[in-house]
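Take this structure, written in structure tokens, and hold onto it; I'll ask about it next.
Every protein chain except one is present and positioned as in the full complex.
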């Protein structure tokens, strides 16, 4: 329903990935190829980490991304070593800034593509599971933001993969208790300023698409005419809902039911499975 | 922190009260005299009942009311026998359409001036008290909307004064349990398409201002140059946070801790006191 | 580039044509079939005539029409005997309220689908041709609004077909003087509260699509389940960029280079050709 992108590597202008590729994220806002909806015009957001500030900046708007002049200005003038961007196609909740991704809590950012099915049936139950000290920070009405606060409640800051696994387990248990066959569909990106975690999972085992760039050598081949990318560090990495440029060998699909971590040193790709309360998680 | 207005009577163009008086609601959005804040520029809304539709229309926007061209257009072309309008000065929650008043649930409208003090301390507890079938309809993040859903949970549709009394009791009990001395400050207007109820109350006994127009004869004197108001039925009535025109004798203050009902037949003005759970309410 | 719709007949809720048909104008904002662009998400507008006010109301917004809650509210609660609606796909000019159609001047409304090619080359020359008393009323930066003010300058209020013919002649002369092969592409709808004129023309003789509903008997067949349309007067008529419902026989194409008038009495359909200054027009 949405499209997102994460970048980690040497600092680049945000517009390099948002505007300046053949099938950039902004192009996808009008003409998505792999998404459930071809138009992602119900708001957007970009969150970026800098070097001088404790928390990431978040720029979100309810205008379609393809129209927003301020996004173009910011993307064209801000360099960042780690940023997440998201374009939204609402599945029914209000189009408002507080429903746009990324969501932020202190140094954490969170983007989501997918949905909690029959959300209205279990929204209250999920909201009650959020820690009392976190609850007042929820500003919007989306399932995506609630998943973030559940993950925070369940330990995101200490153990992101475990917290997301427990969050998914909790949602699936709540959903199935209400007779929902496949409660959750998701790709999720989350970051703390140093690492990016990307998850691909769905209750039905047919998850939304998610790709990561092979490695920076391929990336350099992809953009021979982009001096900044030629200077990209070897560890630069892009994760996307759908490829932003066509080039054989440039993209690997994140496998079904798995997650990856992008950070200093070797990146990791591991299986993902929910942790249920009966598991003692 | 906000200003609101309710009208009930013969159908008039909404702009008659929103724009065409000396100290109209739109003027108050820039230059409030009696409000805590002089500027009420954080969004607005107007809800009106027509004759052909089951539920009232609600037009809400995050632009300052004094700027909004669409509000001027709608107000200048729509006639209504019963409408509520509200201009907002946010006390911290996000400026977004779903936080603008009036809130609507089926045929009911709701506007609020005031606040729940230390709202973040008891928001979760109050949210949990909302009926499970109503909970998913909450779209925004304000105290005002939550008060509405609590009142709906506690019987607004059958007994508005009783439901509001129980809602206030619940908020005061929750607040005092958390050490909040004066949990609630409010004037509230609510309507079902035939009646308007207006409440003035605060835990500290010093409530925000609220006035009602004396009677239509006075009203006609007030606007000798307004043909439509000359034709107003004898039962036409205006309730406002602060007078929209200066005229000796035209306005009566709603007394501290009381509520009024405007409807066919004689209007009523009665004392208001919260009903606490220990009261068996 | 855009889509528009005009209705004239017995008063109906605006939503009947904007939302409640299979391929309604709002549906076309996301999924246009016949337009140059499939997405018309760069703002919208609706202008309607009432019975009590001298000038039509105009409601315009830069949000995509499919998202705008206020549009849905207004369309669902306002009845009108004559209205124009427009959804925009910008060809480059800013997305702002003053660039949304319909444009209004006193009792006149104006919508346009198409463009002036190489507009930047002749914008100044066209602006200079606008009457000095009208010039300050131009608020936006589109070719469409400028065409309206040129038509007003050239006699729209007295002789709409003649004024539009002179306007097109002037644009083509200015364009060809600057080496533009096919200066104008247009379907235009304009109304004065009693009549609607619809024009289809382009310099290259391949104009954007334009249709009108056959007659109200067909219309009644189209919507057997719509009580209000069953009560529509025999003279009710819809003009659209592309059909809002599929039904054999319901729609007639406005022929290339022609215009129609919808008014009391028999409607007219006539050839359209530009009037050039050398014609003595």
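A, B and C are the chain letters, set down in written order, and residue numbers restart from 1 in every chain.
The definition used in the following text is that contacts are C-beta pairs under 8 Å (C-beta built on N, C-alpha and C of every residue); 3 or more make two chains touch, one makes a residue touch a chain.
Just so it is clear, the structure is predicted and the values come from calculations on it, not from any experiment.
One chain is not depicted; across the entire complex it touches A, B, C.
When the full complex is taken into account, the listed residue touching the unshown chain is A:79, out of A:27, A:79, A:125 or A:235.
Only one residue from B:50, B:64, B:169 or B:243 touches the chain missing from this view: B:64.
Of the candidate positions C:10, C:141 or C:257, contact with the hidden chain is made by C:141. Counting over the whole complex, subunit B has residues 30, 38-39, 41-42, 62-64, 66-67, 69, 90, 94-95 touching the chain that is not drawn. Within the entire complex, the positions of subunit A that touch the omitted partner chain are 13, 48, 50, 52-53, 57-61, 69-70, 73-74, 76-79, 97. The chain not displayed touches subunit C at residues 93-94, 96-98, 119-120, 123-124, 127-128, 130, 132, 135-136, 138-141.
As a working rule, only the chains that are shown with their structure count from here on.
Although subunit A and subunit C carry the same sequence, what matters here is overlap: shared residue numbers make up over half of all numbers found at their interface. Looking at subunit B, residues 97 sit in touch with two or more other chains.
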